[in-house]
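Removed: one protein chain of the complex. Kept in place: all other protein chains.
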Amino acid sequence: MAELVEVLLRVAVVLLAFLVVPLLVGQVEHKAMAHMQSRVGPMYAGGFHGWAQLVADGVKFVQKEDVVPAAADRTVFKMAPAVALLPYLVAMVAIPIGPGLVGQDLDIGLFFVVAVMGVGVVGTLMGGWSSANKFSLLGGIRVAAQLMAYELPFVLAAASVAMAAGTLSLTGIVEAWNPWWLLWQAPAALVFFVAGLAELQRPPFDIPVADAELVFGPYTEYGGLRFALFILAEYAGIVVLSALTAVLFLGGWHGPWEDQVGWLWTLAKTGLVAFVVVWVRVAYPRLREDQLQRLAWQGLVPLVLFQLAVTAIGVVVMSS
Amino acid sequence: MTVVEVLFLLLGLVAAGSALLVVTTRTMVHAALWLVVTLGAVAGIFLLLAAEFVAWVQILIYVGAVVVLLLFALMLTKAPTGPQPDLDARRALPAVAVAGLVLAVLGTTVVAGFHGVELDLDGAVVGSAQTTGATIFQQWVLPFEVLSVLLLAALVGAIVLSRGTGRRGGE
Amino acid sequence: MPLWWPLLLSSLLFAIGVYGVLVRRNAVLVLMGVELMLNAVNLNLVAFDAYFRDVLHGGQTFALFVIVIAAAEIGLGLAIVLLVFRTHGQIDVDTMRELADREEPAVAER
C-alpha cells in the first residue's frame, strides 16, 4: 500500500513539474528575449511584470473554437498534438534531479529517454501531413529531413557519455561524473545540445516552421487548444533537453553541499541550459535548409565520431 | 491467468489487428501510422519477454528512424491525403491463399512442435544492457563487425543511388 | 505462458506481412510489409531466447542484428524507391517491367 502511494506521489510530482516548468521556461523566454531586444515584454497579466501572461494565454486558447479543415484527415489531425506532447511527459519520468529523486529509475534510462524523444517527431509529422495544406506538408518534409540528420549525432553524443560512465542509467552516469569531464566530454556536450535544439525545431533550426516562407509549417492549420498543446510540447522538449544536458554533461546534483541541496543544483543547471536555449534563439538567425544539413553531416557527425574515439581512448587508459 | 499472460494477449491483439490494418487500409499514411502501433505493441511484448534492451532499440530504430523515413518517402512521393481505391492489385484472393498457407504451415508447426511447453519468465533471463552488451562484444563480435561493414556498404549504396540521377541530369 | 503463444503471433504477423507484400502496388507499402515480416522474425528470436535461457543471449543479439539489417534495408529500399519516383513519376511495382524479359520476341525482330 505504501508502495502504491509512493508511486502515485511520484507520478503526481512529475505531472505537476510537466505542467509548471515549461510555463516557467516560456515566461523566461518572454522576458529575457524582450530585454535582449530592448523591450520589456508582457507587463500586465498578473500584476508583477506580467508573470501570469502564459496562464492568460492558456485561458484564451481554451476559449477558442476547435477548427478542423474540411479536407483534413480528422482523426490523425486531432491525435497529432497528443502524440507530440506525451513522449516528453514519459521522458520526464526517467530524468533524476537528485539521488533517488526520480519518477522511475530505469536501468537503461538514457536509452529510454533518447528513444522516447524520437517518437515526439511522429506527432509533428502527423500534423504536417493530415492538415491537407501545402505549407504543412513542406514543413513536415523538413521536419523529417531534419530529424534524420540530427538523430544520429544526438544518439552518438549520448553514447559517448554513457561509454565514459560505463552505464546507461542516468543516475549511474551522474554518480560516475567527474568535474574534468567538462573538458573531456565538451564536444559531446556541444553536439548533444545543438542536435537536441535541432530535434526540437528551436531557432536557429526552425526552418520547418519558418514563418516567412511556410506560415507556421506543420502547425499552420492548428488553433486553440491543439495549438497550445503543440507549443507546450516544444517547451516541455526544452525542459527535457536542458535537464538531460545538465544530468549527462554538467554533473547533475554535483556541487557544493550536494548532500543537502543536490536537487537544487540540478534545477539550477537545467535552468541555465534552458536560458542558453532562449539566448541562442535571440542571438542567431535561422539556418537555411542546406546549411542545416551541412552542419549535421559535415560538422556534428565527424565531431562526435572524433569524440567517441577520444572517449574510448580515455576509458581504456583510465581502466588500465 | 497471470498478469503477464493477460498483457501478452492484449498486446498481441493490438499488434495483429494493427498489422492487418497496415496491409488493408486505403490511406497510405494511415498504413505508416498503424505500423507505429504494431511496432510499439511488439516492443511491449519484448518487454514482457524480458528483452528490455531489444524493446527500446525497437522503439529508437523503428519508430524514431524507420517510420520517419517511411513517412518522409510517402511525402516525397506525393502520397495523397485521402483514401485511394487502387492501392491494392487485383490479386487479393491468391495473396490471401498464399498468406493463409504460410500461416497454416508455420502455425501448425509451432503449435504442434511446442505444444505444452511453458515459457518461464520469472527466472534469470534478463536482457539488460549489460548482459546484451557483454554477449555481443564477447561472443558475437564477428557478426557484429560483419554487420558494421554491411551498414557501411548500405550507407555508400544509398549515397550513390541518391546522387546518381543528379549527375546524369546535370550533364 | 505457453511458448506457442508468441510463436503463433509471430506466424500471424509474418503471414500478414506476406499478404501485404503480395497485394500492395505502392513500393513504400510493400516495404512496410517487409518490415512486418522482419518484426515477426524478431519476435520469434526473442521468444526462443526467453525459452532457452541462452547464456549467450543468441536470440536477443540476433534480434538486434535483424533490427540493424532492417534499418539498412529500409534506407537502401527507400533510396531506390525515390530514384524510381524521380525517373518514372510513380512507384507502382506492377508497372516496373524494364528488367523483365520482353513478352514479344524482340530478338527475333532484329
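Labels A, B and C are assigned to the chains in the order they are written; within every chain, residues are numbered from 1.
Keep this in mind: a contact is a pair of C-beta atoms (placed from the backbone, for glycine too) under 8 Å apart; a residue touches a chain by one contact, two chains touch by 3 or more.
What we mean here is this: contacts and distances are computed from a predicted model.
Trainee: For the chain that's not shown, choose its UniProt protein name out of "K+/H+ antiporter subunit F", "Sugar ABC transporter permease", "NADH-quinone oxidoreductase subunit I" or "Dihydroorotate dehydrogenase electron transfer subunit".
Mentor: Of the names offered in "K+/H+ antiporter subunit F", "Sugar ABC transporter permease", "NADH-quinone oxidoreductase subunit I" or "Dihydroorotate dehydrogenase electron transfer subunit", the one UniProt assigns to the missing chain is "NADH-quinone oxidoreductase subunit I".
Trainee: Among the chains in view, which touch the chain not shown?
Mentor: Per the touch rule above, the missing chain touches A.
Trainee: Considering the whole complex, which of A:His35, A:Lys60, A:Arg74 or A:Lys134 touches the chain not shown?
Mentor: Going through A:His35, A:Lys60, A:Arg74 or A:Lys134 one by one, A:His35 is the residue touching the chain not shown.
Trainee: Looking at the whole complex, which of A:Leu15, A:Ala176, A:Val282 or A:Val310 touches the chain that is not displayed?
Mentor: A:Val282
Trainee: Could you pull out which residues of chain A are in touch with the chain that's been left out?
Mentor: Residues touching the hidden chain, for chain A, are 32, 34-40, 43, 279-280, 282-284, 299.
The working rule: only the chains that are shown with their structure count from here on.
Trainee: Could you put a whole-Å number on the gap between the CA centroids of chain A and chain B?
Mentor: Going by mean C-alpha positions, chain A sits 27 Å from chain B.
Trainee: How many angstrom lie between the centres of chain A and chain C, each centre taken as the mean Cα position?
Mentor: So the centre of chain A lies 34 Å away from the centre of chain C.
Trainee: Can you work out the whole-Å distance between the CA centroids of chain B and chain C?
Mentor: Whole-Å distance between the two chain centres: 9.
Trainee: Where in chain C do residues touch at least two different other chains?
Mentor: none
Trainee: Enumerate the residues of chain A that touch no fewer than two other chains.
Mentor: none
Trainee: In the complex formed with chain C, which residues of chain B make contact?
Mentor: On the chain B side, the touching residues are 2, 4-5, 8-9, 12, 15-16, 19-20, 22-23, 28, 31-32, 35, 38-39, 42, 45-46, 49-51, 53-54, 57-58, 61-62, 65-66, 69-70, 72-74, 76-77, 79, 86-89, 91-92, 94-96, 98-100, 102-103, 106-107, 110-111, 114-119, 121, 123-125, 127, 131-132, 135-136, 139-140, 143-144, 147, 150-151, 154-155, 157-158, 161-162, 164-165.
Trainee: Inside the complex, what are the residues of chain A that reach chain B?
Mentor: My answer: residues 71-73, 76, 107-108, 111-112, 114-116, 118-119, 121-122, 125-126, 128-130, 132, 137, 140-141, 144-145, 147-148, 151, 155, 168.
Trainee: Tell me, which parts of chain B touch chain A in their complex?
Mentor: Touch list, chain B to chain A: 27, 29-30, 33, 36, 52-53, 56-57, 59-60, 63-65, 67-69, 71-72, 74-76, 81-82, 128-129.
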